[in-house]
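The complex appears here minus one protein chain, its other protein chains still in place.
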Amino acid sequence: MPEETNDKNTIRPVGENVIVPIKAEELVGKAIEMKKDGLRLSQAHCSWVNNQYEVSYSFANDETLAYTTLRICVGRTAELSSISEIYPYAAFYENEMEELFGLKIRFKDLDYHNKLYRIKVKAPFLPEDQRDVSTDTAQEKTGAADAPAGQKEDAN
Amino acid sequence: MSRVMKFAPVILKNLFSKPVTRRYPDVPIKYPEGDRGHVEIQIDKCISCGMCVRSCPTGTLSVDRMKGTWTIDRFDCVQCGYCVLKCPVKCLSIVPGYQEPEREKASQTYQKSPEVLKAEAEKRAKQAALAKEMAAKKAAALKAKKEAEAAAAAGKAAESAPAAAKN
Partner (left out) sequence: MGKRSVIPFGPQHPVLPEPIHLDLVVEDERVVEAIPNIGFIHRGLEGLAPDRDFQKYLYVVERTCGICSFGHGLGYVESIEGIMNVEVPEKARYLRVIWAEMARMTSHLMWLGFTADAFGFESLFYQAWRIRERVLDLMEMTTGGRLIYSVLKVGGVLRDISPEMQKKILDDLNEIEKETRDMTKTFLDDYSVQTRLKGVGVLTKQQAHDVGACGPMARASGIACDMRMRGYEAYADLGFEPVVSQDGDSYARCEVRINEIFASIELVRRAFAKMPKEGDLATAFKGNPNGEYFARIEQPRGEAIFYSEGHGKPTLDRFRLRTPTFANLQALCETLKGAEYADVPILILTIDPCISCTER
């Protein structure tokens, strides 16, 4: 099976997109480089494949239409640093990652504390055996955290 | 001052012309050909393979092979047309005409006609009989083979050691 996520050490092109694997500590440094080059943060997402998180931050160049993605593979209990001090609107994507997948990200400037989508189940996109409540941050602060109406259950 | 009330001519024209809308449901609606309204089935051609059930994104179809039925929940169907593409005998089609509003959700079941059911049951019985015959033939062949092997072994033993005869 090609492209095993564990040992992707090479920069490789995917269509016109270039995926650059980096380590979790290098994320903030690389983000500053991207900002200096004038790239725009296009999207950020994570997925749970092969028993680890694959986090992708994609940057777009509006003049040359080039597309670069930084790929970080971390384990279940890892904690990433937010890049929202450099790109202020990255906080939205990071809140979504935290809520849907339980990936811990610290130092977000706009933190919704798992209330962005207000889903009943914690980390609904992870498989059932990985959803351990005790290792996730942002526990329900008080009992009144449940909204009275309109709480959406995951469509899974 | 000529920049204000620029829309007035259009409004006056609309005031004195016919309405664009149709007085539905008094005036019947004309759907274009090829419109995706609802799914129809020619039930007697259906072979109850279940391809449509597996292909439905909403899970609204179900078939029963023994009873010869095909059930669709009309209010869950999203008229995508994927079942029509996947049917191997092309008994499904998507035709114009939207689902009318009702008070309750209901599903619709299509039942194969008795002649077709009888023909299917006969075919099944014939196939079962054929399978049984083949199985019996196979068992008999296997038994004969075993006896032949035993006889060959006995013959060999008798050749090599005149004193030791099998059984």
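Note that the chains take the letters A and B in the order they are written out, and that residue 1 is the start of every chain.
The rule is short, and it goes like this: a residue touches a chain if its C-beta (ideal position, glycine included) is under 8 Å from a C-beta of that chain, and two chains touch if they have at least 3 such contacts.
Computed from a prediction, not measured in an experiment: that's the story for all the values here.
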Among B:35, B:122 or B:147, residue touching the chain not depicted: B:35
Sites on chain A contacted by the missing partner chain, in the whole complex: 1-3, 14-17, 38, 40-43, 45, 47-49, 56, 58, 60, 62-63, 65, 67, 69, 87-89, 92, 100, 110, 115-119, 124-125, 150, 152, 154-156
For chain B, residues in touch with the removed chain: 3-4, 6-7, 10-11, 14, 20, 31-32, 34-36, 55-57, 78-82, 85, 94
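Methods note: only the chains that are shown with their structure count from here on.
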Centre distance in Å when chain A and chain B are each reduced to the mean of their C-alpha atoms: 42
